[in-house]
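Note that this complex is displayed minus one protein chain, with the remaining chains in position.
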Amino acid sequence: MADASRGPGARLAVVGAGPAGIAGAVAAADAGITVTVVDAGPQIGGQFYRQPAASLHAHQPGALHHARGTWASLRSRFERHIAADRIRYLPDHHVWLAQRTDTGYRLHALVGPEQERSAPVSAHALLLATGAYERVLPFPGWTLPGVMTAGGAQAMLKGALTLPGRRTVVAGTGPLLLPVAAGLAAAGARIEALIDSADLRGLIRHAPAFAASPGKLVEGLGYALRFARYRVPIRYRHTVVAAHGKECVEAVTVAALDRDGRVRTGSERRIACDSLAIGHGLLPHLDLALSLGARIEDGNGPGVRVDQAQQTSVPGLWAAGETTGIGGAALAEVEGEIAGGSAASWLRQAANPDRADGGSRLLVSAQNARRRRRLRGFFAALDAVYSPPAALTDLITADTTVCRCEEVTAAAVREAVREYGATDPRTVKLLTRAGMGWCQGRVCGPAVARLVAECGGAAGALLDGASAPRPLARPVPLGVLALDDPDEEGTREHP
Amino acid sequence: MLIRRRGTGARTEVASPRLAAASPESAFVLHVDDREIEALAGHTVAAALLRAGVTSWRRTRVTGEPRGVFCGIGVCFDCLVTVNDRPNQRACITPARPGDVVRTQAGTGHGDGASPGARDG
Partner (left out) sequence: MVGAACAYYAARAGLDVVLVDRGPVAGGTTGAGEGNILVSDKEPGPELDLALLSARLWREFAAEPFGSRIELEFKGGLVVAADPRELDALHALASRHRASGVEAPVVAADELAHLEPNLADGLAGGVLYPQDAQVQPALAAAHLIKAARVCGARLRTDETVTRVLRAAEGAVRGVATTRGEISAAAVVNAAGTWGGAVAALAGVALPVLPRRGFILVTEPLPRLVRHKVYAADYVADVASDSAALRTSPVVEGTAAGPVLIGASRERVGFDRTVSLPVLRRLAAQAIGLFPVLRPVKAMRAYVGFRPYLPDHLPAIGPDPRVPGLLHACGHEGAGIGLAPATGHLVALALLGRATDLDLAPFRPDRFEDRVEQAC
């Protein structure tokens, strides 16, 4: 049918099956909307609720998570909707392109780990719940095997019940370090140290925001107790200055930071280890939002700009969870629920424009609005406490690799800015190849932006290189790209 | 406690049964270059390699540096490895399957660059 019916058969597509996406799908399905959930992973849960594969027969998978109750309930509601054919769940689908069409949206996803064929998904409305990934600022030795992101170490543990090593240093900054270190310690790793560049006095400055979320404070205290129990030394206002080793990491050098985040010379200490789990906070995946033209803002870090109902600047496009700004799993669930309800209402209203829905546009329950406000405030305060000091770029020596994919050194980046007039990250990319490799600048973007700023250039409209458009969100085989999509211009959906 | 020791004894991997109390289905064999390692159903290629004490399975294109897992979630593309003749697979998101042939790679992954497992280009 050529006419876009947004009636009972209307469809919402959700990208991402983490807490935000699942909450959104469930809320929309609860309101009678049919939903397709598309996710790159093999199981729902995203990063936060990552489960070991079923075949590992983990007896107590919940033991790896610290907020079991709400997720279990959300998951069973999700499964009930699948059984009732209200939700179609497509795992192992890697969205490489999202387009607006006359009737809504069309997604193109590579299927399976091989990613050698593409499947289209159409919908009248779209919810982006694409989650986040870790920011790691470079330092000498960070490319050594055995150095991985804190989230990566956690993913190994949660997904494969595997430790990164026997003697692990957890480092960087950000609230993620606590559960990572605690999880690894509980699983039998020896955590040689937890190294965090944050200054805890920030916690006092932001006390009201923290006090408003007492549950979170209790959580924090829980970590402190666990670290005491596992005898994990914690060093705040410290950073890893270098990782050492030949074929893999064998030790790290750690140093204290002064008030300005600069290394205090003479404070360097060497810690032997065989693994380093390091992260400097999280960054949202913004590719699909950018390619659809949604406005991005830089609140506490970059995120898709949304209104009270989680709608973006593009009609029919919602965003929830880390995609709108880093805020953790609980906030993601609240935002997802709001977004799903809002999208459902929008779809129903468009199908029945004459029917007065009595304020159907008021979609945010007072309770959800309160929770969202409280959690956002909490994470804004956390962001302020855990912001990596600008002076960390001092650690990036001339021959430190900045772009891991293309092996571009800091010297090349600085030279491009200082000698060749590359006053922004995109031009640095053109002149040095930093950001042109497989990961398309996701990992090196933040470092390049900081180096540009350090050398007097403009870091770009948004820090962390978050505004770089990526029309192809994933590498696509040319043979797959070359295939005509018979419904390219049409409105008919594929089963 | 499950302990895997590499030949050189340089690293050991531990997966504690204390927390997740996993009793996995029977293990199977993965061929990695000229050796065999054990993998468990449900593991990714990266997990199987790490558990076998292997921390790197790729040499970079320009400087020939070793790389293994970095981000662990399929974003950084550092963990590229050749699986069943398909180059540049992200080991951290590729499930290990019985009989898989995994080869370390170098260069572009398409047969250039010297490496024990490289195809003739």
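Letters A and B mark the chains in the order given here, with residues in each chain numbered from 1 onward.
In the analysis below, a residue touches a chain if its C-beta (ideal position, glycine included) is under 8 Å from a C-beta of that chain, and two chains touch if they have at least 3 such contacts.
Here the structure is a predicted model, which is why all the values come from computation and not from measurement.
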Chains in view that touch the one left out, judged over the entire complex:
A, B
Only one of A:43, A:291, A:313 or A:349 touches the unshown chain, namely A:291
Considering the complete complex, identify which of A:225, A:390 or A:472 is in touch with the unshown chain.
A:472
Residues from chain B at the interface with the omitted partner, ascending:
61, 88, 107-108, 110-112, 121
Those residues of chain A that touch the unshown chain are 97, 99, 108, 116, 291, 293, 406, 416, 419-424, 426-427, 430-431, 433, 436-438, 440, 458, 470-472, 475-479, 481-485, 488
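Rule of thumb we're sticking to: only the chains that are shown with their structure count from here on.
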CA centre of chain A versus CA centre of chain B: separation in Å?
25
Can you list the residues on chain A that touch chain B in the complex?
40, 42, 47, 52-61, 63-64, 113-114, 133-134, 143-149, 151-156, 159-166, 186-189, 247-248, 274, 404-407, 437-439, 442-443
Considering only the defined contacts, which chain B positions touch chain A in the complex?
1, 11-16, 18-25, 40-44, 46-47, 50-51, 55-56, 60-63, 65-78, 80, 86, 88-89, 92-95
